[in-house]
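A single protein chain has been omitted; all remaining protein chains appear in their positions.
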Amino acid sequence: MDVFKADVAIVGAGGAGLRAAIAVAEADPSLTVALISKVYPMRSHTVAAEGGSAGVVQANDSLQHHFDDTVTGGDWLCEQDTVDYFVAHCAEEMVQLEHWGCPWSRKDDGHVDIRAFGGMKIERTWFAADKTGFHMLHTLFQTSIKYPSIKRFDEHFCCDLIVDDGRCHGVLAIEIGTGEFRLIQAKAVIIATGGAGRVFRQNTNGGIVTGDGMALAYRYGVPLRDMEFIQYHPTCLPGSGLLITEACRGEGGIMVNKDGHRYLQDYGLGPADPWPRKKAMELGPRDRLCQAFWHEEQNGRTIATAQGQAVHLDLRHLGKEKLHQRLPQICEMAEAFLGVDPVYAPIPVRPAVHYTMGGILVDTKTASPLPGLYAAGECSSIGIHGANRLGSNSLAELCVFGKVAGSEAARFARSIAAANSTTIERQADAARQRAMNVVSRSKGSERISVLRNEMALSMERGCGIYRTGRDMQDTCDKIDELKLRYRDVEVGDKSSVWNTEWLLAIELGYLLDVAQAIVYSALNRKESRGAHQRLDGFDQRDDANYLKHSLAHYVDAGPPRIDYGPVAITRSQPGTRAYGAAGEQAERDRKRAGAAHE
Amino acid sequence: MKRSNAPIFWTLFGAGGMLSALIGPMLVLITGIAVPLGFLLPADLMSYPHMLKFAQHWAGKAFTFAVVSLFLWHGVHRIFHSLHDLGLKTATGAKLTCYGVALLGTALAAYSLLVIGF
Amino acid sequence: MNETHKVIAIEVLRYRPELDEKPFFQTYQVPFTEEMSVLQGLLYIKDELDGTLSFRWSCRMAICGSCGAMIDGVPMLGCHTFLRDYYPNKVRVEPLAHFPIERDLVVGADDFIGKLERIKPYIVPKEPRTLAEGEYLQTPAQLERILQFSSCINCMLCYAACPQYGLDPAFIGPGVLALLHRYNADSRDAARADRMQLVNAEEGVWSCTAVGYCSEVCPKGVDPANAVNQNKTASAADYFLHWLPKGSGK
Partner (left out) sequence: MSARRPYIRSMDGWWRRDPFFIRYMIREATALLVVAYAAVLLLGAIRLAQGESAYERWLAALRSPWSLAFHLVLFAGLVYHTWSWFQIVPKTMPSISVGGKKLQPAVITGTGLVAAAFVSLVLLLLLLFIGS
């Protein structure tokens, strides 16, 4: 087996992985970095982010405001000391990206421009037109080329971690182009593999967002934290789940049900001004908008489309000129993907899964409980998103904590000696065998796509916008069953060059593990908080019992063990996430009505 | 990487391309169709005495020289690249031939115009 | 929903290096709906008909640059091309032209990536600045000069469109030259002289014969042909200036 010896190995070359790689290279150019990614770095899903990235710059804004928006938005399940660190370093990272060439949108005086975003009172979102993630990712990737110590392993699929003697020593990867295995030995490993949105059917994520890194760490005993918190985005295309940006509503788009009624006013988000205003109606928080959709659907007031139920996002009153000037991308997308011209017809939209708040448990310095293993980005749970992520905090997180991960891993790598190669190679051989078993099995009986679809449908039912114990239990049972059936999964393709069927099968294994962690964590959280909303008698936040992080521990051949860890609360005591007192009351009433429906 | 000397040829190509794009069609119309047919323009416009006078004037000389040589440089440059487009592998021979033709044409034009005198 | 699906024939160029001597076409019958892209058609094949078909994809929204292919002979993004536009005819999907076929629709991208790495695609600052000093000032007009060229998604469609790249793979090619131009044109950058060495070479802008198809197929309006051809002027100026000091004008 081909062996590469690195000081730091980074799995994932999205925003977080690239930022970490650069941080290692800048911390110590003599350290060799192996940057491993199953796709070329610029294909990573960071590329899809449109809106922007947070960083306090305006005089009337403050770190305290950013802290408050984040912690309140996260329904107090945030690590407040980590949030403090985070908000203090966002702007600096955005400036760093500017120095590296990121084409941030500018004001006439040449300074960087910023915009408002959902859930925040004061503008602090840095943006590069409507392609922020794209520009950040390409800037980071291209800048990474500057550092000779970063050795990239593009289109290498990481299929296992090498763990020995309670420490992580590297990873095993499959070179996709040849099907050959490569052992990447390292003193420290950073996982930056992104989210797991593909566990669900309708989602805004790319095909590669399959929770690989989460599952890998999890299998080696690292808990997955707060996995039940899945963010839905309210305006996505039915069927495909493609994102229709919040900017549509920011520009004045309205949402109506099948009767043409602006239904959001019935959910405490009113009053229905002719024009939406900040933090009300169409510009209310994402979770509330999704919940309103759910109720409309339950009550038969949504619109049936070929791709399922939807409501209408109506932009017609903005007029052709403004639409083409301000939302060209959206006009183009609606036209292409739906055959709808927003100038003349409303766009059918519905909620879809967008972001995984939880992930690999790490401390404030990105270190996981497994020595030598670090994690950053969407795959990690460093604790800044709590129960619900604030828009534009994720892109900032990639930079702030990608950098921390890089410098911490570099420090760790310098502090220890390389491990004994023979035991590591023995480990790698065993891991190779496991990966080969997936494909070499003579014939399986279960189709990859069937298992994947059953999983995604069941997850949507059990871990949707609103949840009940019964549905979650059904999904738990379903995932348990699918994991058993997965052992008989069929890989018809036996070749080695670009055998994507084989990789899909391995990914399905990752997806199932992550799905299981999500649904068991959800079932066990008997309260409603942030993105986890229950209808079955647990419709209130329960700080007495659940102001704590859930931790899913991997159990071989069985459902995960769920326990809980403390939340670091420094100066913001839990309060109500208020969007109008009347709204809160109405919400409670509706939930009871909804529960009666069941 | 080695600096290419293409700019010399490309500049000539570009100048010739622009000149021929601006007046090429009209020149063809005049010298090849209108005057020979005596249509639109008098047939004696290009008679020997007229043309001699024209070619003896410095402006006429310059114009003729520019048109002939730049058109040539423009054309051979494209022809050379087209040979490459059509799959001709050994470029050196083609290059010498093409640009050689243009150089020869330029020399002949200069020589003739000098012989014609001032 | 009781919608009767239309069925379209998708003809895919297959090539499995371990099994096939050379590429061949294989046809699949794919039921489709109005909003289905060619990529979704391929995913249907992969899931339901033939798990051995290999191709790259991820974002499904024309931004990651993975899914380029020749669709009915034209370089396109599979996720942004729709089956409805081909029905009732069949649609033919082949790997991007001018690149070696690794397998099925997957082409080798090493050459492209290698070139991208060679052009110094990063800012070499004119005046170094600390983070505490804040951002460099850049006017919207200065930004405008680079924005179009910085929106390249590295999809390589322009390479599949450029016959000069097909004829001579040493040519740096449209997409990477557009990125090179993006950095040269950046008000914060000081490495222009370095990059001009690549521009000035035969494999730089001088392999281009202004075919222009690269810009025609670019899904992001980068207009790489413009980047390449305006750099011919820049390179020519550079060429004649470099003779000047020696006084040996030609």
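By written order: A, B and C. Residues from 1 in each chain.
Going forward, a residue touches a chain if its C-beta (ideal position, glycine included) is under 8 Å from a C-beta of that chain, and two chains touch if they have at least 3 such contacts.
Treat the numbers as computed from the prediction; the structure is a model and nothing was measured.
Counting contacts over the entire complex, the absent chain touches A, B, C. Even with one chain removed from view, subunit B keeps its contact list with that chain: residues 16-18, 20-33, 35-37, 40-42, 45-48, 51-52, 55, 64, 67-69, 71-72, 74-79, 81-82, 85-87, 101, 105, 108-109, 111-113, 115-116.
Within subunit A, the residues in touch with the undisplayed chain are 177-180, 495-497. Mapped onto subunit C, the interface with the missing chain covers residues 15, 17-18, 22-23, 73-74, 97-98, 100-102, 108, 141, 144-145, 148, 163, 166-167, 209-213, 215-216, 223, 225-226, 228-230, 232-233.
Simple rule for what comes next: only the chains that are shown with their structure count from here on.
Subunit A and subunit B have CA centres that are 65 Å apart. Annotation: 28 Å between the Cα-based centres of subunit A and subunit C. Chain geometry summary: the mean Cα position of subunit B and that of subunit C are 38 Å apart. Touching of two or more other chains is recorded for no residue of subunit A. For subunit C in complex with subunit A, the residues that touch the partner chain are 1, 3, 16-19, 33-35, 37, 46-48, 51-52, 54-61, 63-66, 80, 82, 84, 102-104, 106, 108-109, 113, 116-117, 120-123, 125, 129, 131, 134-140, 142-143, 146-147, 150-151, 153-154, 179, 183, 186, 188-189. Taken together, the subunit C residues at the contact with subunit B in this complex read 163, 167, 197-198, 200-204, 206, 209, 232, 235-236, 239-240, 242, 250. Interface residues of subunit A, counted against subunit C in their complex, comprise 39-40, 42-45, 47-48, 92, 95-96, 98-101, 103-112, 129, 131, 134-135, 138, 142-143, 145-146, 154, 177, 206-208, 239-240, 242-243, 304, 306-307, 333, 336-339, 448-449, 491-493, 495-501, 504.
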